[in-house]
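Moving on to subunit A:
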Amino acid sequence: MDFKESKAIYLQIADRICDEILLGVYPEEGRIPSVREYAGMVEVNANTVVRSFDYLQQQGIIYNKRGIGYFVAAGAHRVIYDLRKEHFLQEECGYFFKQCVMLHISADELAGMYQDFITESEKNKSV
Partner candidate 1 sequence: MLEIKNLSFNYGRRKKEVLSHFSLSLRQGGIYGLLGKNGTGKSTLLALISGLLTPCQGEIIYKGKDVRRRLPDTLCDLFLVPEEFELPSLTLARYIKLNSCFYPRFSTEDMRRYLDLFELDADLNLGTLSMGQKKKVFMSFALAANTSLLLMDEPTNGLDIPGKSQFRKLIASGMSDEKCVVISTHQVRDIDRMLDHVVIIDGSRVLLDQSVADICRTLVFRESSSRELVGQALYALPSVEGNSLILPNAGGEETEINLELLFGAVLAEPDKIAAMFHA
Partner candidate 2 sequence: MRTNQFFDVRRFGMMCRRELLEPWKTHLLRFVACYAVLAVILVGYGMETYNHLSPGTPLEYSHALMQFFMVIFYAMGMLFASSFMERMKTKTGRIAFLITPASAFEKYLSRWLLVTVVFIVAFAIAFGLADLTKVLVCRMLYSNVAEQITFVPWSEVFTHPYAGWRLGVVASSFCFLQSLFVLGSVIWPKNAWIKTCAALIVILLLHVQAVMVVYQVRGSFHRGFYLTDEDMNRLVIGVGIVWAVFNWTLAYFRFKESEIINRW
């Protein structure tokens, strides 16, 4: 069984903002565009962006200074990183492991492949 699900738009936008924070487009304690500005940038209904902002606020990634706007929270990088790690391990790893079991791939095989991958990427980094 396979299905491709398109996440709710507000979550897609939240992801996009997180990406931008991680890339440094919006530094910590820096201001992010207003709801309307962002809605214009991504060409989406403003209420959807409100939902995204609310979601990010809940996660502690951004906060609202009344009358001034939204800002990236201190430590947001850490929060995003942790959230993504958790999501990856819970959701995507679960599916990946299922496939490995189905295809009879042993844990050692996986560990070996992962180690090789790490070594390879370290090599490319230094080059």
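How were these picked? Simply put, all candidates are chains of the complex that A comes from, given by their letters.
Structural remarks
What we mean here is this: a residue touches a chain if its C-beta (ideal position, glycine included) is under 8 Å from a C-beta of that chain, and two chains touch if they have at least 3 such contacts; residues count from 1.
Remember, it's a predicted structure, so these values are computed and weren't measured experimentally.
Candidate 1 is the one that touches subunit A in this complex, out of the options 1 or 2. Chain contact summary for the complex, subunit A toward candidate 1: residues 1-9, 12, 36, 39-41, 43-48.
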